[in-house]
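In this view, the complex is presented without one of its protein chains, the others remaining in place.
Letters A, B and C name the chains as they come in the text, with residue numbers starting at 1 for each one.
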Amino acid sequence: MKLTSDAKGVYVIAPTPFHPDGRIDESSIDRMTDFFVKSGVTGITVLGQLGEAPKMEHAESVGIVKRVLGRFRLPVVVGVSAPGFAAMRALTRDVMDAGAAGVMIAPPNTLRTDDAIAQYYRQAADAIGADVPFVIQDYPLTFSVKITPAVIRRIVTENPSCVMLKHEDWPGLEKISQLRAWERDGAMRPISILTGNNALFLDFEMERGADGANTGYCFPDMLVDVVRLSKEGKRDAAHDLFDAHLPLIRYEQQPGPGLAVRKYVLMRRGAIASDTLRKPGAPLTALARAEVDYLLARLAKHDPRARL
Amino acid sequence: MKLTSDAKGVYVIAPTPFHPDGRIDESSIDRMTDFFVKSGVTGITVLGQLGEAPKMEHAESVGIVKRVLGRFRLPVVVGVSAPGFAAMRALTRDVMDAGAAGVMIAPPNTLRTDDAIAQYYRQAADAIGADVPFVIQDYPLTFSVKITPAVIRRIVTENPSCVMLKHEDWPGLEKISQLRAWERDGAMRPISILTGNNALFLDFEMERGADGANTGYCFPDMLVDVVRLSKEGKRDAAHDLFDAHLPLIRYEQQPGPGLAVRKYVLMRRGAIASDTLRKPGAPLTALARAEVDYLLARLAKHDPRARL
Amino acid sequence: MKLTSDAKGVYVIAPTPFHPDGRIDESSIDRMTDFFVKSGVTGITVLGQLGEAPKMEHAESVGIVKRVLGRFRLPVVVGVSAPGFAAMRALTRDVMDAGAAGVMIAPPNTLRTDDAIAQYYRQAADAIGADVPFVIQDYPLTFSVKITPAVIRRIVTENPSCVMLKHEDWPGLEKISQLRAWERDGAMRPISILTGNNALFLDFEMERGADGANTGYCFPDMLVDVVRLSKEGKRDAAHDLFDAHLPLIRYEQQPGPGLAVRKYVLMRRGAIASDTLRKPGAPLTALARAEVDYLLARLAKHDPRARL
Partner (left out) sequence: MKLTSDAKGVYVIAPTPFHPDGRIDESSIDRMTDFFVKSGVTGITVLGQLGEAPKMEHAESVGIVKRVLGRFRLPVVVGVSAPGFAAMRALTRDVMDAGAAGVMIAPPNTLRTDDAIAQYYRQAADAIGADVPFVIQDYPLTFSVKITPAVIRRIVTENPSCVMLKHEDWPGLEKISQLRAWERDGAMRPISILTGNNALFLDFEMERGADGANTGYCFPDMLVDVVRLSKEGKRDAAHDLFDAHLPLIRYEQQPGPGLAVRKYVLMRRGAIASDTLRKPGAPLTALARAEVDYLLARLAKHDPRARL
């Protein structure tokens, strides 16, 4: 089952569960995978930035993917961003052989100029093979690379194997509108647009034409609901649910502590056994943990899933 | 009246009102100033980044400051960030002579290393004169300069005229806690900490020890209320009000369109006559404007001030 | 006399001479101007980065330009780069009124994407007026903005008032070849290409098609000779002279101390009275000064102009 440009719904970004001593917690991978299925997601992305991918050795990375594939019957996308094409190709080969649906590629943060970005994706597509569907990760806040709509269109046009945009530019609403306008005009081949950036703008992104979310907020079940409500045209209901979660979404979106927040809540929800981050990641301070508890308590008044 | 380290409450970041043709709209400066006073602010900061300062000629800048000073009886802080110390000194001299309370200085985005940052503020303090109180603007998201708590302490220690931190690091909660801990231990002279970043974390920043807000969100009256409620220990009430505004806060916090959002709402609230941005600023798209209207309509259910 | 795309030879980048106390040294401006004329330059650029432009107040900047214009009968180009278009327009207006031939504009270091760069130059050309000839300063090492040949062509095509490229990309030889190839093919309007980067590649840049140099190396008379020899086809002679200077060129090309080196040698050559840099510029250390003296002594064996 390969990833296609028809992908919709919520592709959850999976964290990597660790034991308190830093070893990979395989039984939590299973538990978390089941939790995501129950949440209603339509796919999963492993080894993204917030999957702590750079902290994994190659064999560990492949092991995680195989573990997820052994249990999850929906498409699995694997982050394969790497400083060189050799490592990218090696990981892609191993995970596609194991049954992954496609890969996600972020631009290296040294890229400048439109040509350099377009060339990078041509070379990457060539390195991984034209038969491997790939996702562009467009996250300038983290990668310091600005990709204009015109460059996205160019990448899509030059690489038939590009099927999805993980859209997390900020601000990014007009970008979605522009890409969808080009698709309507026939100026660009249609692709799947799933949005990230911890869902901070998911409410309006859906209205601008996104196909869903590709992020790892600790309530993926809420993301599923907002995407569904929005597609059903229940605008107010979508916003009501979204707004109830926004204080926590915002808190979790912080770079650095954000991942610790996410793992802490997933642990409290029973999806993983420990909220450990592999070094050099730092745990939440006591003060931050108390703030998250307070946010959960407030959220519980609006969403029973937050009653923990 | 000079700015001191006792500053508290809300120092609103003032936009610069323009006529539709780009000329400065002086009567809107007056109207806006009155609007801010009525909102309960304790001070005002003009010519910040979101005051479109770099688009102003020197004489225009001085003119704006004088206009505000002629009407506003509370402290006026002026942004004097400049690529060189000559322009910074010239503007500082003119606005302090006219009655400003102090100036705000952002680090140039080429600074790297702790020593370079500390040296820059020593040189800036020397350039403007030791008798001019100044504010450090700590906004890495925009300026790409990371200032650790230790470097802030060093700037405060090395420069007696440094009286305030405009805190808008992200994530930034632990930074406030660290600075306040040092103040309690006597390891650092107390300063005023007002927070920016469009108030996105004002709720918890107050609880971490901030003295108030120094930002320009289109409902400064709400900022005043949240600061007050938080100081009174009315935690839930503070969060309730804050959360009602968070969807719009988030929308306005976007770099670029955010300022257009702010001016649009201030125009709808009657504080300024036109939401024009001086070139090269772009107006809101029709779609974005409709989204803001929708957010205002939703907000009006919780806060009557949004019934426009 | 306006700057045109026929500009050739050496447009020397002038430093700004200061008295030891930091005041502008006007009689040294005169002396230096005469020195440059005697060196055989065909034009002069004032208030560039290495003219310490950001350290000058507006009135000082205009004063320097007028002083040079009062004595120099060749084209005077003025650096007008500024964080906003208002200051850029104000300085441009004043110096063009005083008789400048054109202005030079560097991109702000926050620009990313081809579109943003092209848009910036359209807006700048609009701000200064379509009748003011301008020079693109392409110096990614200092400004962190990468401008591809295609973007230069776009700027040239979109702005008839763009007449010159100050080429100091690194590496940059293929860029010159590409632009000249487009000109030959009719794919781009011909412009003047003068090269900077302290002339570190002037030898080959001339052979690739440059029209001359636009830099401030402390022996502009040598630059004049190398440009002439190269144009006359005396390749070996051009390289022999260039190579003799290369150890010092390289030493002076260092960012930071480089300008102190340049001023020190110009002082020793009698072109200016003092090698003072305005604060926060630092003087050469004793060790660095001795190294420059050693380089000059070695150079004197090949070029009698270095016998000081």
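We adopt the following convention: contacts are C-beta pairs under 8 Å (C-beta built on N, C-alpha and C of every residue); 3 or more make two chains touch, one makes a residue touch a chain.
What you see is a predicted model; the values in this text were computed from it and never measured.
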| item | value |
| --- | --- |
| In the full complex, displayed partners of the excluded chain | A, B, C |
| Listed residues C:2, C:23, C:71 or C:250, member touching the removed chain | C:250 |
| Which residue of B:30, B:57, B:114 or B:183 touches the chain not shown here | B:114 |
| Among A:83, A:129, A:160 or A:270, the residue in touch with the chain that has been omitted | A:83 |
| Among A:21, A:57, A:131 or A:185, residue touching the chain not depicted | A:57 |
| Absent chain, residues of chain C that touch it | 170-171, 173-174, 177, 200-201, 203-204, 207-208, 236, 239, 243, 246-247, 250-251, 254-258, 285, 287-288, 291, 298 |
| Where the missing chain touches chain B, by residue | 112-116, 145-148, 150-151 |
| Interface residues of chain A (partner: the chain not displayed) | 53-58, 60, 82-87, 89-90, 109-110, 119, 123, 127, 279-280 |
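Quick note on the criterion: only the chains that are shown with their structure count from here on.
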| item | value |
| --- | --- |
| Graph separation of chain A and chain C (steps between touching chains) | 1 |
| Whole-Å gap separating chain A and chain C, where each centre is the average of the chain's CA atoms | 48 |
| Whole-Å gap between the CA centroids of chain B and chain C | 38 |
| Whole-Å gap between the CA centroids of chain A and chain B | 33 |
| Multi-partner residues of chain C (each touching 2 or more other chains) | none |
